[in-house]
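Every protein chain of the complex appears in place save one, which is left out.
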Amino acid sequence: MPVLAESPPMVPPRTRSLVSTSGAEQAIKAFFGGNALVALLVLALITVFLFREGFGFFGQNLNNLRLYRSAGLEYVDFIRVEAEKHSELTRALNDLRLRQFQKMQIEGVAPEQANASLATFDEFATAFSDTSEPLNGLVSDLSEQASALKEQLFAQAEAGATAGAPPVERDAALAVLRAGTQQYDQAVSGVSTGVDQLLSTAPPLPEAKLQQTFDKWKQRARDYVAQLPAAGEKLRAWSPDTPVPWYRAISAFLFGHDWITASFWQDWYGIRPLLVGSIMVSLVALFFAVPLGVASAVYVSEIASRHEKRIIKPYIEFISAIPSVVLGFFGIAVVGTAVRAISELPMFSWVSFFPISERLNVFTAGLLLALMAVPTIFTLAEDALRNVPRGFKEASYALGANRLQTIARVLVPASLSGIVSAILLGLGRVIGETMVVLLCAGNRIDIPDFTQGLGAFFQPVHTMTGIIAQEMGEVVRGSIHYRALFMVGLVLFTITLLINYFAQKLVARYRMSIG
Amino acid sequence: MVSLLEMPQAVSKSPTRDAAQLPAQQNDTAMIEIDRVKFAYGTNTVLHDVTLNVPPKAVTAFIGPSGCGKTTLLRCINRMNDLVDGAAITQGAIRIQGTDINTPGLDVVELRRRVGMVFQKSNPFPKSIYDNIAYGLRIAGVTKRSLIDEAVEKSLRASALWDEVKDRLNVSGYGLSGGQQQRLCIARALAVEPEIILMDEPCSALDPIATAKVEELIHHLKQHYTIVIVTHNMQQAGRVSDNTAFFYLGRLIEFADTRKIFSNPSQKQTEDYITGRFG
């Protein structure tokens, strides 16, 4: 053993002064800390900014709603609703005729002959449609007056208290408008006598089943006529000065079922159609992605050969890198058309809502989103399955269980919270996805017709992400529309944060229990 | 800013200690003075009023059951506990050659250069054997290749590893066996020429043969270094140390010459532990 002390010290005395070294260390720390602070501030800023831009919406929406009432638009819309119910009845009649006609075609009746035999029905339908004339006329007259008043009031509000703005003769204008109540009563009596007469002379339909529907329709028409005077009461009770409570600004946003912007009549910012669209698309996506994602996770972690595993795992992860806009394009170019073609196949003729009319719909978008969610679900679920301690599996085998039993009774339950959080994160990814839904969901701002059952999933919708992408480029900063889009963004932000938060919580709990 | 370089150097030049001498209670011969130290992790106090003087150029062993605070005390000596959040000495002081190591502004880096450490789990860097040992020199600003070569050989010889690895200095330190890895870590600590070496259960993961080699190494090293070793292994403490401190529940129960502790402890608790009645 050599003696260390014999040689001179190897480490030279430190030449740099201690103070400056320490100073440099401090500076380095400050540098990293500064960067972290910048990152943090900016990320916090996002949240603050979203709120700042979004919350102004409520005040503006309240003004929007108050103007709607004080200018009498609300009053006109009472009548408009009745007129629209009427045209809905007319549409139902036309639909009935179409179905009868198709039936006859299938039975081999020549088109001319079919048309001839339906002539009396057509006459009836036209006559029914005409009964709404007085109502429609009234609506269009009153609309003009109310619109004009709204414009004046709006201009007055814009000009503020500045002198020179002509005073608006609001009371006079409203008085003219409210004369509509009498006209409405007259119109109603006209409609009811007209409809009553028509109903008594309604022609029969050849097809028994359709005749049943027709009878139901007649009942609907009678009900309609019976409730017409109620709207008259509403008109009388209406007052332009009833205050609009503040919470209406919020409830109209959260529960309103219309998203109508840049309208000449009245803008509505109700998030419900968008929310419903987002949820429906996500449901379809999860419907496919959860079984496929979890099944392939089980397959890769427990069943596949090593060779298969080495290829499948990176391949599925590879899928997650496909840009969403490419998927969206593929949806437009291939999937949408394919879905419609499949719905037209004779073998699916028993499905009541097939063939579908729109190739871009909830289903098409959901199918593509499923492909985006599968890698997320797969990766995390596979991770959870792989992290189940070997001992669990060995204990199960030692008790004579086969592989399937071990998977179903030991592995999946043990990793369940991991799998659930994988699904949640998949949902988060799907609900926040923009390009696929923008390109493939059909972009119709309407709550689908759920009376068709599952057929609702084959109708076009619009989504929260899609509406932001579509309308953001065209809005004026600070306008109510701009702020409404920020509110939609805020709702989206909140939803995804919540989903992520719960997913992470679950993972944390799962890590603890497996430990 | 206080530097350890400004500490009085006289103590370290004191003559080699007589093996028969009892643990010095006089401060002028102590290398490390632990003075009424209280230490807490957050609100949880794990050391209570520990007072102890570690003599220079000798091996001092800390023994005691798990959780008695011996490793914590060891890590206080080179302020490794700075890395643990919320951990701090709440009272008392640790002085090395008269300088309080917790003086505000004291250069921790310089402290650690003079107080080397060997960890329970050998932790060679994922670098070659050569680079592992050169690491400490390079960060100290030594760039001359010949100096580093020399230091590597010297440290490896001192840790009795030279003959086993001299032909493969460029292979990864991970390629060595457990015992070799631990000796590599000792060599790494020696290369920067510390005055004190702290060893935290250095043999706990080693087989008996590797342990014997490390113990032999410790025996040689004490000629030049002050060594503090934490061990669970009573026989080991008996074999390698000159003085032994017995800790129990965060308190120093007894500190004396190793032979005395093992043959004639003055405290009942010490005796119970050593004879295996608890712990």
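To keep things simple, chains are lettered A and B as they appear, and every chain counts its residues starting from 1.
Rule of thumb we're sticking to: a contact is a pair of C-beta atoms (placed from the backbone, for glycine too) under 8 Å apart; a residue touches a chain by one contact, two chains touch by 3 or more.
Rule of thumb we're sticking to: contacts and distances are computed from a predicted model.
Undergrad: Just to verify: the chain that's not displayed, which of "(2Fe-2S)-binding protein", "Particulate methane monooxygenase alpha subunit", "Fe-S cluster assembly ATPase SufC" or "Phosphate transport system permease protein PstA" does UniProt list as its protein name?
TA: Answer from the record: the omitted chain is "Phosphate transport system permease protein PstA".
Undergrad: In the whole complex, not just what's shown, which of A:A119, A:A230, A:A333 or A:L454 touches the removed chain?
TA: Only one listed residue reaches the unshown chain, and that is A:A333.
Undergrad: If the hidden chain were put back, which of A:I28, A:A110, A:A395 or A:L454 would touch it?
TA: Considering all chains, including the one not shown, the answer is A:I28.
Undergrad: Which of B:R95, B:R112, B:K213 or B:R239 sits in contact with the chain that's absent?
TA: The one listed residue touching the chain not shown is B:R112.
Undergrad: Touch as defined at the start, partner being the missing chain; which of B:K121, B:K144 or B:K166 qualifies?
TA: Spelled out, the listed residue whose C-beta touches the missing chain is B:K121.
Undergrad: To test your reading of the contact rule: which positions on chain A touch the chain that is missing from view?
TA: Residue positions of chain A that touch the missing chain: 21, 24-25, 28-29, 31-33, 35-36, 38-40, 42-43, 45-46, 49-50, 53, 291-293, 295-296, 298-300, 303-304, 312, 314-319, 321-330, 332-334, 371, 374, 378, 402-405, 425, 428-429, 431-435, 438-439, 465, 468-469, 472-473, 477, 485-486, 489, 492-493, 496-497, 499-501, 504.
Undergrad: Take the complete complex as the reference. Which residues in chain B touch the chain that isn't displayed?
TA: 78, 80, 83, 85, 109-110, 112-114, 116-117, 119, 121, 123-126, 135-136, 138-140, 185, 188-189, 192
What we mean here is this: only the chains that are shown with their structure count from here on.
Undergrad: How many angstrom between the C-alpha centroids of chain B and chain A?
TA: That pair's centroid distance is 67 Å.
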